[in-house]
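Below is a slice of the complex: some chains, not all, each in place.
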Amino acid sequence: MGDYVQSVELGVSQQKGVNVTQPKVWLKNEFVRVGLAESLCTYVMMVFGLGSVAQVVTGEGAFGQYLSINLGFALGVAMGVHVGGKVSGAHMNAAVSFTMCTYGRLAWKMLPVYVFAQLLGSFLAAGTIYAVYYEAIHDYCGGNLTVTGVKATAGIFATYPAPYLSLLAGFFDQVCGTAMLLLCLMALSDQRNKPAAAGSEPLAVGLLVLLIGISLGSNSGYAINPTRDIAPRVFTAIAGWGADVFRSGNGWWWVPLVAPPIGGVLGAGIYKVFVEMHHQPVSGQGGQLVEELQEENTPLEKQKYISSGNVCV
Amino acid sequence: MGDYVQSVELGVSQQKGVNVTQPKVWLKNEFVRVGLAESLCTYVMMVFGLGSVAQVVTGEGAFGQYLSINLGFALGVAMGVHVGGKVSGAHMNAAVSFTMCTYGRLAWKMLPVYVFAQLLGSFLAAGTIYAVYYEAIHDYCGGNLTVTGVKATAGIFATYPAPYLSLLAGFFDQVCGTAMLLLCLMALSDQRNKPAAAGSEPLAVGLLVLLIGISLGSNSGYAINPTRDIAPRVFTAIAGWGADVFRSGNGWWWVPLVAPPIGGVLGAGIYKVFVEMHHQPVSGQGGQLVEELQEENTPLEKQKYISSGNVCV
């Protein structure tokens, strides 16, 4: 026995003497590698998030209330960050990826990879939750899949605005919610201020999402995320809810696509203007100390070419 | 016997210059030592978990609701991880142990020890909770111990499916829930990605169980654990609920036994295929750095022969 241990040992020693010869292939692999991780972490986040909504809706309050949806997405995001982790940075949100590109923390050419991976993960999660709660949903609504009304179930998958909300106010709501998300994410990852402690970033990001759900969620369900919203919406259009998922809420569907990237850039910019730009330059030996400290906190990060896009780590 | 154990043991004794003279006895002690710890941590997890259900059911909502059951099992798991800790790895779940064996992180010969210890701890916890809530249960149901109906109390101890749930859908529900559990456990313990911070693993695993309860719990009570479910079920069969605990839910009892191990292997495999397999080889000095960092995070682990089975640490 001990094959397992031995094989790993061998693997490590071989790797230590390895020559990386084909950078072209390597790069291609990187795209796939990042895409796979980003897909999986988005999938994990969405299965848990949508699952919590399905449970609340079909359980009619017996298996959780609004708070449990907040917790579902919050902890789902936390687990997603663990899963995507240092490979893709676990954006799970095209507004985050877009903001990172805007401020030079992710290469623009990576944006399509992230968006596609997020759409894929999100779509598959919608399918998984529909499968897991298929009998629950049909038992709840009597097989009548509707977008509005007392027994509406489309809200399990995508967001819809409150009856009182105008498109303009909803747009502002989404800009504002995503701005708060990115503003705080910038603070959580600012190593020269008071960032989330090394290792506690997943939980910190999760608590931030919990907070947004508790504070800025009732107007329109805090999508604050284009890819989280559109993929399940398309899934429901196909799976039986029909074109109403695009007509409902006065054609609400495009708002979570357009507003969050704007809000993200705005919020991150506000943090930069109010705090980050004014960090004092650290010169001489002190500067090296800071460098070393940051390295110590994120020892593996430097070894990944994608690390620049990792807002949450 | 025990090549795996012996080799590690030998390694340790050689390093220290110590003579281990009676390997047979020593080894036997190891089985007992691991079994005792695994029993105790499963007992702790189950006392807290079942206690929270008993409190909700007999208190009719005055002493907590569905969320407090989620918290009871979540924090119960966290405390169990502290108790079993580095001795047994605190699986507390035969599906976890089985998956660890499948992927070479636990020796197959240890599986019976784990399963027996988990069954024992789980059974004793059911007895303890029945004793603690004996008067509460009898006051609640008027002494009539039933599995179904308005005043049913069997659900305090084992899981039962929702009325709408078919066996096939329930099987898929359990596969899916356990897959998500193991997928995330793999991420939480992947030292080359974004694992739970050293020392925060118990809480991280607890939050994962909370999340599964919030998102994937309403169909059938998220057993996702063969040993957690069958031992209390047998206890209730003996203690007065009778054979209905096996008949109820169209013979539901075997689903939490069979589906979770399949789901566990599936979920852990998905993580491996999407993320773990693609970790870049770490070459040269960098590799040594990683080695050292990992050692630093888990300094005591190397001294325990069972550490390979410790998914949560």
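Which chain is which? They are A and B, in the order written, and residues in each are numbered from 1.
Here is the rule we go by: a contact is a pair of C-beta atoms (placed from the backbone, for glycine too) under 8 Å apart; a residue touches a chain by one contact, two chains touch by 3 or more.
On a predicted model such as this, the values are computed, not experimentally measured, just so you know.
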Full complex stoichiometry in copies [only 2 chains shown in place]: 4
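The working rule: only the chains that are shown with their structure count from here on.
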Distance from the mean Cα position of chain B to that of chain A, given in whole angstrom: 28
Chain A - residues contacting chain B, complex: 1-5, 12, 15-18, 20, 29, 32-33, 36-37, 39-40, 44, 47-52, 55, 58-59, 62-64, 67-68, 71-72, 75-76, 78-79, 81-87, 90, 128, 131-136, 138-139, 197-203, 299-300, 303-304, 313
Residue ranges of chain B in contact with chain A within the complex: 3-4, 7-8, 66-67, 70, 104-105, 107, 162, 164-166, 169, 172-173, 176, 180, 183-184, 187-188, 190, 192-198, 200, 204, 207-208, 210-212, 214-219, 270-271, 274-275, 278-284, 286-287, 289-291, 293, 308
